[in-house]
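Only one protein chain is missing; all other protein chains are in place.
Chain naming follows the written order as A and B, and within any one chain the residues start at number 1.
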Amino acid sequence: MHLTITRRTQLATLTGFTAAGLLLSACGGEAATTVPATTAPATAMTGGAMTPTTMTGGAMTPTVGAAPAPTNTAVKVGSGSVLINGAGATFPVPIYSKWFQQYSTTVNKEVAFNYQPIGSGGGINAITAKTVDFAGSDAALTNDQMSKAPGLIHIPTVAGAVVPAYNLKGVTAPLILDGATITGIFNGDISTWNDAKIAALNPGVTLPGGDIAVVHRSDGSGTTNIFTSYLSAVSPAWKTKVGAGTTVNWPVGLGGKGNPGVAGLVQQTEGSIGYVELAYAVQNKIAYAKMKNQAGQTVEATVDSTVAAANGITVPEDFRISIVNSADPAAWPIAGFTYLLVYKDMNNIKDEARAKALGDFLWWSEHDGENMAKDLLYARPAADLSKKIETELHSITFNGAPVITK
Amino acid sequence: MAIQAQPLTEGKPIRDLRRGPANFQTRRVRSNVMLGLVYVAVAATLIPLLAVLTWVFVQGLPALNVDFFTKLPGPADDPHQGVANSIVGTVQLLGIASLISVPLGVGAGIYIAEFGGSRYNTLLRFATDVLSGVPSITIGVFVYALVVLPMRSFSMLAGGIALALVMLPILIRTTEEMLRLVPGAVREAALALGAPMWKTIMRYALPAALPGIVTGGLLAMARAAGETAPLLFTALGNNQWNTGITQPVDALTLKVFFYAGQPYEIWRRESWGGAVVLTLMILITSILARLATRRRAGR
Partner (left out) sequence: MAVMSTPGRLPAQATGRGATGDPAFRRVALILATSVIIVVIAMLINMTWESRESLNQFGLGFLVGQVWDPVHLVFGALPFIYGTVITSLIALLLAGFVGLGTAIFLAEIAPGWIRTPLSFLVELLAAIPSVVYGVWGIFILGPFLKSNVVPGLKATLGGTPFFQGAFYGQSILTASLVLTIMVLPIVAAISRDVILTVPASQREAMIGLGATRWEVISRAVLPYARTGILGALILGLGRALGETMAVTMLIGNRGQITPSLLKAGDTLASVLANQFAEAQAGLQRSSLVELALILLVISLAVNAVARLLVARAGQAQGAGRI
């Protein structure tokens, strides 16, 4: 019965795989409770403290102390704990994950967060379809998007800087660019590095004569939204021809996927320039340019210049704020807020425990959480904006009752 | 696409040696040249394979430690973290996908090979080919509309269904083709001995075709295991342990995708570690299945 034996063994092997899968699915919950202490138990990805070193690009001042090392705490994840699902922007991942970890270990051990960085647009889509509890987005919703998600509110969390990162051998001091040159580079008018317009801003620097290889995002992104908003603000021609958005029809350039994609392309391509979140330039040790802002001052991308960008802005009712091309002399011109998106009446949340936990987290993040922003190179909202955010938070309800009672 | 069993006696002439150069020397040189090209082809297959494998292992092996297999994801400054939930999640997803696609695929393949009328078969094969040409991301979008939206939640179930649709066409095609290649004599013998049709197929024709079907199944599973795009819209990803079939679940491919190229060293390493583990999982499954269906000696 050789045939039978072979077939049996065969079926056993193949179904073993399936059975393992089924078994694990069945007791997925229970397995969790026996998980030994993990260092960051019920949390989503957490960013570490940044310790940027001085480099050729923006000379960063070293951070003020690293965040405390996470401690081992056994937390039972499984029955009894509250899992909150979110998705969206990649830009604030380092600070959000720090917040999730801190909140779950120091404030409420029963709460766990699962945040997936699928991009601002993905987050907007998900919250509109109500497949997640909250979303993160660097781009405020357009009117069209608002009409599809009635009752959705924006909660600004932090502001960050988008920097022009470049790869130029032999140029050690950071380049200086301004709105006109950046626009010229990204629409193809300025195509070589030693163009007169760039040279005018960088006296004394020997610029190589090669072509400029432009790099932009291939996927829809809040970073692109901030960057193209800036270009539209400084160039009416750009505004009509290309415009601003999470995805645009770029006149020139290669596309890289995600901040890492752009960073990677820039790193590998000599003579290239792209735009990335400050964190990516710093962590990958890529040179990034200083910018001449609207007031004519040459500024470097730092937490302070990002804070300055948010100075003196008029905050609209719905918190859809744009802070590009700020008039403040100390402001970094390409900055933007990032938001957490929730429904005002939390009608997408399935139970009260989750609603309360999410509300409490939002309150905590706008107060205690903001203390961690500077270390991670984000700017916290100014005092008056913070007050307005508090009022907004108080208006969030679940089943008619306010969620935050502080 | 029909695989014809076409023995010599079927009237198809062998391209006999009256065509081509008559000179034996020329023929031999030509033969050697062509065989040389075959060796070149093998080299062309092996070189990129070894290049990619070496790179994946060199990058990924340093990431494999006890933490990697037992801990959950953590902060970028924490050296003690892992992707335990992603490994389990991959197995869970493949399990559900196999549960759905193997009966469907093998059953459909059996029907086409053994029962179907020629018109219906054409339609069925056409549908299979269409399905195999659908990009996996479209399948993800389709399952998103079908399962995730009504359920108002990303889930392991949705992910499993999406992967099943990815696996299905390969299973159907290889089942059908391998069954067709089983000589009629096998079935005739069984029937002559009085076996019913279902027994003839299940106990005699199918086992004879099984090694090829297993190849197809493994290729299908390998392809599904390496898919990222459909899972983005269905399983979403999860940094905690999955708590049930209707909750989001993580997978190794999602970890590789999200962590690759991150500026944080530990996450990048985990991404490669995930790639290595995934590759090894498929390899081991492949070896085991091969051992179980080892072809008997000779042809």
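Note that contacts are C-beta pairs under 8 Å (C-beta built on N, C-alpha and C of every residue); 3 or more make two chains touch, one makes a residue touch a chain.
What you see is a predicted model; the values in this text were computed from it and never measured.
Of the candidate positions A:Ile118, A:Val132, A:Ile226 or A:Val324, contact with the unshown chain belongs to A:Ile118.
Residue positions on chain A in contact with the hidden chain: 118-122, 124-125, 128, 144-145, 148, 211, 213, 218-221, 242-250, 253-257, 261, 264-265, 268-269, 272, in rising order.
Not every partner is drawn; the one left out touches chain B at residues 1-8, 10-12, 14-17, 20, 27-28, 30-32, 34-35, 37-42, 44-46, 48-49, 51-53, 55-56, 103-104, 107-108, 110-116, 118, 122-138, 141-142, 145-146, 165, 168-170, 172-174, 177-185, 187-188, 191, 193-201, 211-212, 215-216, 218-219, 222-223, 225-229, 232-233, 252-253, 256-257, 260-261, 275, 278-279, 282-283, 286-287, 290, 299.
The criterion applied here is as follows: only the chains that are shown with their structure count from here on.
Centre to centre, using the average C-alpha position, chain A and chain B are separated by 36 Å. Against chain B, the residues of chain A that register as touching in their complex are 2-3, 6-7, 9-10, 12-14, 17-22, 24-25, 28-29, 31-32, 35-36, 38-49, 66-67, 69-70, 77-78, 83, 85, 87, 94, 97-98, 101, 112-118, 129-132, 258, 260-261, 263-264, 279-280, 282-284, 348.
Within the complex, the chain B residues that touch chain A are 70-78, 80-81, 84, 88, 91-96, 98-99, 102, 148-149, 152-154, 156, 207, 210, 214, 217, 221, 232, 236-245, 247-248, 258, 260-264, 267, 285, 288-289, 291-294, 296.
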